[in-house]
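Left out: one protein chain. Kept in place: all the others.
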Amino acid sequence: MASVRTEGEALGLATIGRGEARSWENNPTLLRLVSVILFAGIWQIAGMIPVSFAFPTFFETVTALVSMIADGSLPKAYLSTLQPLLLGVILSAFLGVGIGTLCGLWRPGEWLMIPIFIVLQAAPVAAFIPMVTFIYGIGMTAKTLAVMILALPVIVLNTYKAVRNVNVSLIAMCKSFLGTRWQIVSKIILPDASPVIFAGLRLGVAAGFVGVVLAELLITPTGIGDLITYHRSRANYAEMYATIASIIALSTLTLVALQWVESRVFRPEKRGA
Amino acid sequence: MNLFGYRVPMMASLLVWCVIWEIVGRLDLMLMLPPFTEVLQAAVGLVQTASWQSATVTTLRAFVMGMALSIVVGVPLGILMGRVKLADELLGMWVSIFSSAPLSALVPVLMILFGFGEKTIVAAVFLFAIWIIVLDTRAGVRHISPSLLEMARSYGASKWALYRIILWAALPEILAGIRLGLIRGVKGVVIGQLLVAIVGYGALFETFSRNFRMADFWALTIILFAFALLIAELIERLEAKVEFYAGARQ
């Protein structure tokens, strides 16, 4: 068991942890603002030097971003990127939580499936993406599968770990009060495991963003990835940077929002008992 | 316990999957999936080719350089963030963002900044691996008990000696960060090469899939996976050792 480590353990820190969030609240948003301004300032100066012919200033990038939103090219690209992302994440969520729960509850399933996902989690599965595009063409299916390949392992492993580590005394309690097998799963195991499962879903979303961008950059000439490639080939560096910054910002905002939901819904402070 | 409780059955079930793969491949049930034995044969053939050997050298070199860079930069940065509150507050947000952002989107930037060559791959490995190293190092430094540092100061440790103590005390977390960084670095090298597509394994993948040499494609994938797992395993061993000594130290 000890060797089943998910990246989540590290990412508990990686995404803005609770402790960190609190320390920022203590030192008002001012510092964060300073941090952002500093970042933008360094970017601006680096662009003005310029460090490279292909390095636009911060303001050029922001201008490009606004114009791309205005002319509709960015929203259109996002429409095409977010559909497979959402679909892939939702499918991975159901499939991953299902498989993870099954493996956590059923020994033969654990034995058969978990090693596969451990391998997939540690290995560079991105190598499969060209293959997927080969088999399923360059459409929605390939992109969705790319998302799933990257998102599924972390979701499965987190769910599995959560289910395996469920409080045994609660299960004994449920049995002694005549809970059925199904009630034990639905009223004890899943609620008890839900915070860790949700954390796994959040990591799955992060992986999904990587998957969809990669699929679009590698083969599929649509969406954000295509926009990046297109502007690069046209040497519209400001537009290219703006697109990249926008997808990183979107992914960050999504993850922060999920974390907010997590701390609200699962109220970790109430779990102390 | 690890060995008898977990490792052995794990290997066993992977063998089952290999058998299933073989059967599926023989029956031609899935597109582009040759039988496992054929893939193994291809792997044996592949490692003897000059193109694989030179690709491996290129890939390893880029990987090692990128990792070395990210450790050399990441660990001091993490210590700085762990020790200096201002640095932590100014950088923390960005480190957090980049550690979970879709960094694959940044590889095109690396390509135009560093050209279509090895430098880009090194930069990709660096970019993928560094953030988690910084975060874990920072966490490790934060966990050092203040009394240890007070003790060092009271014995008149110089600033340099103090930082050496910090480095040792935070070593378990730093190693954990490096292990995760290595796994991410492998992903970085592969993603970088896939996107640049004319360097190392990326070029091989490109050739194999373009020419439908599926056995070679799978052989390369397996080699890559085995390499990634081997690295994770090795570091985990090392970590266990360090944790042992860290535990004995208390």
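The chains carry the letters A and B, assigned in the order they are written, with residues numbered from 1 in each.
Here, a residue touches a chain if its C-beta (ideal position, glycine included) is under 8 Å from a C-beta of that chain, and two chains touch if they have at least 3 such contacts.
In this text, contacts and distances are computed from a predicted model.
Note on the omitted subunit: UniProt lists it as "ABC transporter ATP-binding protein", one of the names in "NADH-quinone oxidoreductase subunit J", "Spore gernimation protein", "ABC transporter ATP-binding protein" or "Acetyl-coenzyme A carboxylase carboxyl transferase subunit beta".
Partners of the chain left out, restricted to shown chains and counted across the full complex, are A. Summary of contacts with the chain left out: across A:M148, A:C174 or A:A207, the touching residue is A:C174. Residue-level contact of chain A with the missing chain is found at 167, 169-170, 172-180, 183, 187-188, 191-192, 267, 269-273.
Just so we're on the same page, only the chains that are shown with their structure count from here on.
Distance between chain A and chain B, defined via averaged C-alpha coordinates, is recorded as 19 Å.
Of all residues in chain A, only 1-4, 7, 10-11, 13-16, 20, 23-24, 27, 31-32, 34-36, 38-39, 52, 54-55, 111-112, 114-116, 118-119, 122-124, 126-131, 134-135, 203, 206, 209-210, 212-214, 217-218, 224-225, 228-229, 232, 237, 240-241, 244, 247-248, 251-252, 255 touch chain B in the complex they form. By the touch criterion given at the top, residues 1-2, 5-7, 9-14, 16-17, 31-32, 89-94, 96-97, 99-109, 111-113, 131-132, 135-136, 139, 176-177, 180, 183, 186-187, 189-191, 194-195, 205-206, 209, 217, 220-221, 224-225, 228-229, 232, 236 of chain B touch chain A in their complex.
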